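This report concerns only the one structure given below.
Every protein chain except one is present and positioned as in the full complex.
Chains: A and B, in written order; residue numbering restarts at 1 for each.
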Amino acid sequence: MKKIICILLSILTLFTFVSCGGGEADTDAKKYVFVSGNVTVKLDDPAEPILSALGEPRQYSESPSCAFDGLDKVYVYAGFKLQTYPQNGKDFILSVELTDDSVATPEGISIGAGKDQVITAYGTPDSETDTSLTYKSDASKITLQFLLRDGKVTNIQYQKVTE
Amino acid sequence: MKKKTIIGCVCITLATVVLLGFLQALLVPKYMTQSREGALIAEYYLEKEPDHDVLFVGDCEVYESFTPPTLWEEYGITSYIRGSAQQLAWHSYYLLEETLQRETPKIVVFNVLSLKYGAPQNEAYNRMTLDGMKWSSSKIDAIRASMTDEESFASYVFPLLRFHSRWKELGTEDFTYLFSRDKLSHNGYLMQTRVKGGKSDIEPSPLADYTLPETSMAYLDKMRALCEEKGVTLILIKAPTNDWKYHWYDEWDEQIITYAAENGVDYYNFIPLDDQIGIDWQTDTYDGGVHLNVYGAEKLTAYFGAILAEKHGLTDRSGDAELNALWQEKLDDYYAERNAANE
Partner (left out) sequence: MQFTSLSFVLFAAVTVGLYYLIPKRAQWWLLLAASYVFYFFAGAEYLLFILYTTCVTYFTARWMQSRADREDAYVLANRDTMEKSARKEYRANEKKKRFRILVGGLLLGFGMLAVLKYTAFVLTGVNGILSAFGASGINIPSLLLPLGISFYTFQSMGYLIDVYRKKTHAEQNFFRLALFVSFFPQLVQGPISRHSSLSEQLFSEHSFDGFSFRSGLARVAWGFFKKMVVADTAMIGVKGLVEGSAFTGAYVFVLIVLYSIEIYADFTGGIDITIGLSQMLGIKLAENFDRPFSSRSTKEYWRRWHITMGTWFTDYVFYPLSVCTPMQRLSKWSRAKLGAGLGKRIPVYLATVVTWFLTGFWHGAGLNFIVWGLLNCLVILVSQELQPLYNRFGAKFPRLVASKPWEKWQMVRTFLLMGLIRSLDCYRDVGRTFRLWGTMFTKFNWGELFSGGMTSFGLTLAEWCVIGCGVVLMYLASRLGQDEPVREKLARRPVLLCACVCLLVLAILVFGAYGIGFDASAFIYDQF
């Protein structure tokens, strides 16, 4: 009987060592980022380097929050719009909105694409209504939303979930 | 145990409780120079025998858009604003419930912007609204309805539990206002005298769903029912703004119009009326079009006062000597602050 225990222990030992060589499972499957030229825009990242890489915006506006310092800012570029939020004196990316078909998501979807194309590119959405398809990132920190009219994409928004 | 021991322990425990009370008073934010909006709710209780014709409830769009002194000066209408930063529909409902226990105004005015929020948004705003309320069943219900996941009821009973870590950032304000506060508002109106004009031409982002959340609409309905029960007229308004962040979508407006029509409530959307009111977005806003400054607020108040007097039959009470004396004092304070900014 004691042999059994010894054998069990050795098997357990072997097994775990084998598993150590196995490598890690891919857990980063669902991360939504927007890419403009060679600039990657990731939500929640510090805004400063991204904004300077994107260059001068076509339009800019800022808006305060009630009772607190710091400004929400919006930058409009050709084909997309970027919003930032302030935290501890620094700005971070809050959302990216694709506004016309001159730009596309890295997965190849742009405004005017069909609903089927979105599903082919992104898989089954996490939630779906008549007017939208919504995808959530793994940690549910980011949503990617496609607004639809007559089965066609009319607007694409990457948003940080604020709750 | 010896008697002496017991007395010693009781004394020490009592001293600790007193010390905790002191620490709590020291550590809670005073909202006197920063985030002054947090001081608004508590100021209502300074009103002796509150008696107002009009009660405003809502978010920043009421306490920055209407000036009760102007309403008195021009129309002899008494009013008070129970509003605070990002005051959500349920905050407004419970504040209304509480206020109606203390007085019965003729008209309640509710600003509809907050109906777009169906869930608690930000703990800091919760605190600014709720901490100022006196304890009552309304406050308890308000806390329950408002808490975000990270909050606890105990922290409202003992704010020390929430603000204890402020020991790291104590400033002179915390010592100056340890036991007393200045009065910052004019019957709930928080004066802003800066001028920072601007008209945003940023296109607002489309939404996937324009339906106003059921939760907030349910509280609107509760407000309506409560007003009906108390025999108070409810008026819905949407203050004028000009900003991409707080954009008021037409689809939302239609829902409010429908609600108002179905329930026999008057609704005034002042956004398209800005020209008529005389608002100049270059001079009448202090933050680039999000909120009105005192000059804009006076114009809007004058415009709305006419509606209240003509359409809703509020009479001029300036003939009442006692009221006049009381309001003269308020007007003096008001103009003192307004003029100080101009010098």
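The rule is simple: contacts are C-beta pairs under 8 Å (C-beta built on N, C-alpha and C of every residue); 3 or more make two chains touch, one makes a residue touch a chain.
Because the structure is predicted, anything quoted here is derived from the model rather than measured.
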Among B:119, B:161, B:225 or B:306, single out the residue that touches the unshown chain. B:161
Contact partner of the left-out chain, one of B:19, B:261 or B:306: B:19
Under the stated touch rule, tell me which residues of chain B contact the chain that is not displayed. 1, 5, 8-9, 12-13, 15-16, 19-20, 23, 27, 123, 150-152, 154-155, 160-162, 164-165, 167-168
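By definition in this document, only the chains that are shown with their structure count from here on.
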For chain A and chain B, what's the span in angstrom between their mean Cα positions? 36
Any idea which chain B residues touch chain A in the complex? 34-38, 59-60, 85-86, 119, 121, 124-125, 128, 148, 198, 200-203, 205-209, 243-246, 287-288, 290
Would you mind writing out the residues of chain A in touch with chain B in their complex? 59, 61-64, 66-69, 72, 74, 76, 81, 95, 97, 99, 129, 131-132, 134, 145, 147, 154-155, 157, 162-163
